[in-house]
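Complex shown without one protein chain; remaining protein chains in place.
Letters A, B, C, D and E mark the chains as written, and numbering starts fresh at 1 in each.
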Amino acid sequence: MRDSPIVASVDFDADGAQHGFLRLPYSRDDSAWGSVMIPVTVIKNGEGPTALLTGGNHGDEYEGPVALFDLAATLKPESVAGRVIIVPAMNYPAFLAGTRTSPIDRGNLNRSFPGRPDGTVTEKIADYFQRVLLPLADNVLDFHSGGRTLDFLPFAAAHVLPDKMHEDRCFAAVKAFGAPYAVKMLEIDAVGMYDSAAEAMGRVFVTTELGGGGSSCARTVGIARRGVRNFLAHCGNLDADIEASPSVWLDMPSDDCFAFSEHDGLIECLVDLGGTVVADQPVARVYPTARTGVAPIDYCANMDGILVARHFPGLVKTGDCVAVVGVTIEDA
Amino acid sequence: MRDSPIVASVDFDADGAQHGFLRLPYSRDDSAWGSVMIPVTVIKNGEGPTALLTGGNHGDEYEGPVALFDLAATLKPESVAGRVIIVPAMNYPAFLAGTRTSPIDRGNLNRSFPGRPDGTVTEKIADYFQRVLLPLADNVLDFHSGGRTLDFLPFAAAHVLPDKMHEDRCFAAVKAFGAPYAVKMLEIDAVGMYDSAAEAMGRVFVTTELGGGGSSCARTVGIARRGVRNFLAHCGNLDADIEASPSVWLDMPSDDCFAFSEHDGLIECLVDLGGTVVADQPVARVYPTARTGVAPIDYCANMDGILVARHFPGLVKTGDCVAVVGVTIEDA
Amino acid sequence: MRDSPIVASVDFDADGAQHGFLRLPYSRDDSAWGSVMIPVTVIKNGEGPTALLTGGNHGDEYEGPVALFDLAATLKPESVAGRVIIVPAMNYPAFLAGTRTSPIDRGNLNRSFPGRPDGTVTEKIADYFQRVLLPLADNVLDFHSGGRTLDFLPFAAAHVLPDKMHEDRCFAAVKAFGAPYAVKMLEIDAVGMYDSAAEAMGRVFVTTELGGGGSSCARTVGIARRGVRNFLAHCGNLDADIEASPSVWLDMPSDDCFAFSEHDGLIECLVDLGGTVVADQPVARVYPTARTGVAPIDYCANMDGILVARHFPGLVKTGDCVAVVGVTIEDA
Amino acid sequence: MRDSPIVASVDFDADGAQHGFLRLPYSRDDSAWGSVMIPVTVIKNGEGPTALLTGGNHGDEYEGPVALFDLAATLKPESVAGRVIIVPAMNYPAFLAGTRTSPIDRGNLNRSFPGRPDGTVTEKIADYFQRVLLPLADNVLDFHSGGRTLDFLPFAAAHVLPDKMHEDRCFAAVKAFGAPYAVKMLEIDAVGMYDSAAEAMGRVFVTTELGGGGSSCARTVGIARRGVRNFLAHCGNLDADIEASPSVWLDMPSDDCFAFSEHDGLIECLVDLGGTVVADQPVARVYPTARTGVAPIDYCANMDGILVARHFPGLVKTGDCVAVVGVTIEDA
Amino acid sequence: MRDSPIVASVDFDADGAQHGFLRLPYSRDDSAWGSVMIPVTVIKNGEGPTALLTGGNHGDEYEGPVALFDLAATLKPESVAGRVIIVPAMNYPAFLAGTRTSPIDRGNLNRSFPGRPDGTVTEKIADYFQRVLLPLADNVLDFHSGGRTLDFLPFAAAHVLPDKMHEDRCFAAVKAFGAPYAVKMLEIDAVGMYDSAAEAMGRVFVTTELGGGGSSCARTVGIARRGVRNFLAHCGNLDADIEASPSVWLDMPSDDCFAFSEHDGLIECLVDLGGTVVADQPVARVYPTARTGVAPIDYCANMDGILVARHFPGLVKTGDCVAVVGVTIEDA
Partner (left out) sequence: MRDSPIVASVDFDADGAQHGFLRLPYSRDDSAWGSVMIPVTVIKNGEGPTALLTGGNHGDEYEGPVALFDLAATLKPESVAGRVIIVPAMNYPAFLAGTRTSPIDRGNLNRSFPGRPDGTVTEKIADYFQRVLLPLADNVLDFHSGGRTLDFLPFAAAHVLPDKMHEDRCFAAVKAFGAPYAVKMLEIDAVGMYDSAAEAMGRVFVTTELGGGGSSCARTVGIARRGVRNFLAHCGNLDADIEASPSVWLDMPSDDCFAFSEHDGLIECLVDLGGTVVADQPVARVYPTARTGVAPIDYCANMDGILVARHFPGLVKTGDCVAVVGVTIEDA
């Protein structure tokens, strides 16, 4: 297979703090010899494990990028043991556009793994993480939030994995992160995900959902900022105490967690995030917008639990997920 | 002046509940003899005052439309005294597109009054309200929220007016509405606003800001739904008790309330809505996105107060308002 | 008022056949010193009346342009008396784009009269016809068809006018044109029309609707080609016999002629053009497209008559005119 | 190979009439957890053959969708024997957009077979028909028309097939359909077609072309509606007499049937659909639109026959097919 | 008339160097409370004349912006007498987009004077220069180049004016500027120009054309940089010697200077800028691109002279100016 066309301007083996770029040549109508320049920071201090910290896997999710641009600017090599690699905006074209997918090729980076060195821009980014960055890492933290069209309760999560020792190490890191909620995920269709790529290499992998709506707030950024430091301390990269913060553990046991709209219209959320619901309780209502005086349609929860996620925009389309219910469980 | 080209399919003088359209002929490439069909409901029961209830003046603000589509479908003529006219989505093309302004002509309806019968689609809508609907009304309630790019504390508001008796009637209606916050507004530049058009005719006029981000939630929709019923009870259209709910009163005394970004970047809100701030306290931080390792820029409050509004999207552009501070006052 | 910025490359006073341009300077991003070049032909042979023949007033109507590009290429000065001015594509940018309105400014030329010399491109074209070409003309024939979104029975038409001698001259020309149908039009809202501009100057004015759908066929082009030669013979510009062809005369007496859709969906025409209908007979059916198994909505004729026009595309939007019924009358 | 990501909300094995959706998860910028919801109806009554009826393979062809939305809403299980599966709009995103290809990925569904479960949205639809629906079917009827850019004589058709008994069964179904014309097609390049996919599985497959221009009319919808009932009766799903209606049989023997434009311009059709032509007779004329006074270019038939299809829009581009000639043959 | 909505963050009356913004509120779908922030520099040192230096009047012309961003960053108050106001990118939205006109409203700033305080964004900018900045200025230098679609010989220019003393002062400043060429312009249609607005107030006004193609080079930037310093020295703002550099003086006496294409195609320039031409000499050739083997069309000079300007892009459209010829004259 061809080498990645991406060239890093930082030396991953050098001690100290380096701020540079992953330069991806991208020839196009408005720049024949142009490039995508993905910001990257490497902070290294002697031997030790490598943490790979990423945000902007989807371009419209902000708690991770805020925490990581901040961390990259403030973390001192002398306070680190081993190596911390920070890419605050993985799908950088999507991040600049403020969109889930890349404006260049509409690529959803988190469904593009393992990528291709001669593929689209998004596939080239996936390939670089697959073949260059993940192999350098021991522990991986990838920040997500709901983006412009979903809103989530703030949680960290890991996947149920075939190797239970591997799974345990992941959940230990989720616990250390210390978000208000923690989720045990059974991914039905993990094909193409960054998560799966990292897990298949045996890496400790933690993901999050910390809010949504294409925005962030002081509260959720605080969760991200504290979580990443806890994660680094847990991984041995940072000599600091973990700010203990017990999480409520949740499970999403089946497809019954999800409710989908079968109508276009104006949506009214009948329960707010974190609210308790019982099976058959209406959780969202859709008003047809073509005329007044007609009855709205109610969508109900399929199980008891709490509202974990919801459709965000004020209008909804047929086929959109309107609500997700999770079930409280014992600590994983 | 020419008559409005808009034709209503409802009879504003007939008793009972009617659901129909304001039909605005709109010839265009994809429909030579097409029309914009704005939903309207009239509910009338004998003599009495007329309330004009509107949402969707800006197309991406949702508490008003949810409350009004609901009210239009559920309000019974027999429970009404006088007349209630409901237009849940004034700038209907903008509402369908989920955008602040009209996708047809980019018109901001709330800066298009008094409108023109031979102008753009947005100007024709303004003209119809100016010359047909406002003259029918005694009391006017126009719902706003922050839209996709701003987020607000939930409040109802009225303007400082030259005629103090007129002003008093407006603030009495604000009080009746019963939102968590109530604002006394001194509009610097009221040219072209629906508010000003209604006030110039001597109408009682109440406006709101009930949330934002291009979404709504159960809590803010609840405020809107309770507020409109309180308003109708206050105006004598509904024989019901007002659900008493005292508001915190706020003032926005000068341009110093507003902070604007002078940088493009990734924004971090340092204070959440409703939080207390003191002068010179940083309220928002902007991270340049071109590279890691550079210091962010802080924007500070210019006065003591509470955070009333904020920029919503995760990215910010030079010139965007990042934060608004208000001052707590005695009941207006 | 400023002079028109349009400069003709032909000399309207010279004998012979000239093919040139109306050059309209149009500075834009992709040509700082560019122009719109509207093709024009002048064929003159000594003294006599002037006929002004136009097509492409709307850019997606084709019988007129075909007949007039053909006529411009084949009409010999020696067979003409007086002057024939041919502009086969008045709103030339719209014609090149195949759209009703101008892609430059979305201007509907037939609602832009009298135009402005310092307005949009479309307004500059209107102004040139208003102040330069119409004053040169005695008789005006303007070809229309239904365009991409409407389909018509083929007819020529003139307006009911306050000056009955003027009206008689117009209807005599309609009769000479010899389309299968002839229509007596009472324009409710004639503001901005080319028709009105010409009639206000006392010109004989004939308009047509000869088909539609954004296409033409051999049959309808034949009607146009024969009609324009009949018109020129009638006006004294061509020494030829009029090919007699009696028309069926129709009236559209009121707004009841029109039926509008109040639903989006898939449309089924229940009657084809020229078919006889009676009041309350369903003429079009709209199927909601969001799901199967729901009943369609029928739209009915409001009066007895024949189907004169219909919505053309397979999908229909709320507010679109779905059908037009006309009433057969005696020869005007 | 992965399972199809599409989930049907109907049970193909249950008796009765069910109206539901084929839900295809489609994550995108404006809906992270959105779906394409393709309407589907299953009507089943005991044992018997399965008919699969489809429209909207190309999104701008309307006789099929009208007949099938109608049939889905009106066909009673008790009048059916066996099973009828109806998908009125196969390429549903294209159908909603009124375009030949999908607005999501520009996919031409009828060139996307066998599809891919991890491909584009259009490829996922093809894969679902390939691996789920076609295997359920015995007889397949797929409605086509000319779409926005072509117009056809109304015909049903089947392909010349290597297995003559298979071919005979197909032509028997074409005959039963009873369109005004019937065509024996020799597909030069059948790669990627739904037709070929069905035929390769040994299914009886009938296709149609029933009009075009992106519209339909009462006459052509009548052909579709009668044809589908005849087809179901012929297949044993409906206990009804076939409305006998003999077809004129046509052949398109070679590439000489087709004439292509080598010029951009305004097109004049010199012969209408169904008209008789002889070799070297001009069938279409193209006028250059840049100027008046230049000679048009004529395009001629390459063989004797009748005009079976034509370019529809009023403008034509270099490379467009302008006319298709077919040859009358004996009943297949 | 309303005040300008633009607020300057600099104090035009304060001594020293200030770098700030002209903030123009601009509410839009992606920023309800957004602004256009036009960079401005004021450098003042005591009493003395005011020079107003501008670039980016058209957004794709670069010599001026380069020279002025450079000057703004390097000019010291202590080396200045009086006041220098620098706006390197007047039509700032156009400048950021790299287009002649504003991407917001397609406004050509240099045809928008005197502007309107309640008009489009471009009209608001014009109004601010008209009513705020021009009244502050004594001498005005406005940089232009050919932009993306034209290329020019480098020249400075002033207009023939009714007041010959005024004209003399302008030409003296042109001479001081010291470009390789100097042009005496007789503007046919000066309506809406910044030039005319400044001249009507009696200001000394110098304009330039320094290259084009939407680029700049070391040579042309050198002309701009030296020219602006010479201009400031000439106006008394800078105590420096004028770098003497005699210009070749040119006149453009009539419309015969210009040649326009009447064909779309691929353009070949037959003479390069500055080359000598004689009347009827071909200066440009247009190849039709639809096919090979056809003869190109030649466009000829209408007079003797030198080639002053040319169409820049490789393709040309009907109506584009292909070449401009100027005539060498004695020093103005």
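In this text, a contact is a pair of C-beta atoms (placed from the backbone, for glycine too) under 8 Å apart; a residue touches a chain by one contact, two chains touch by 3 or more.
Values in this document were obtained by computation on a predicted structure and should not be read as measured data.
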Visible chains that the absent chain touches, using the contact criterion stated earlier: A, B, D, E
Which of E:82, E:213 or E:319 contacts the chain that the document leaves out: E:213
Of E:171, E:231, E:299 or E:312, the residue in touch with the unshown chain: E:312
Residue among E:8, E:36, E:52 or E:89 touching the omitted chain: E:89
Contacts of chain A with the absent chain, listed as residue ranges: 2, 5, 21, 23, 26-37, 118
Touch list for chain B against the chain that is not drawn: 262-264, 290-291, 318
Where the unshown chain meets chain D, residue by residue: 58, 60, 99-101, 106, 108, 111, 146-150, 189, 191-192, 258, 260, 262, 313, 317-321
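One rule holds for everything that comes next: only the chains that are shown with their structure count from here on.
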If a chain touches chain C and chain E alike, it appears here: B, D
Greatest separation from chain B - chain, by CA centre: D
Approximate Å spacing (C-alpha centroids) for the pair chain B, chain D: 49
Chain centre separation in whole Å, for chain D relative to chain A (CA means): 44
Chain A: positions in contact with at least two other chains: 60, 262, 290-291, 313, 318
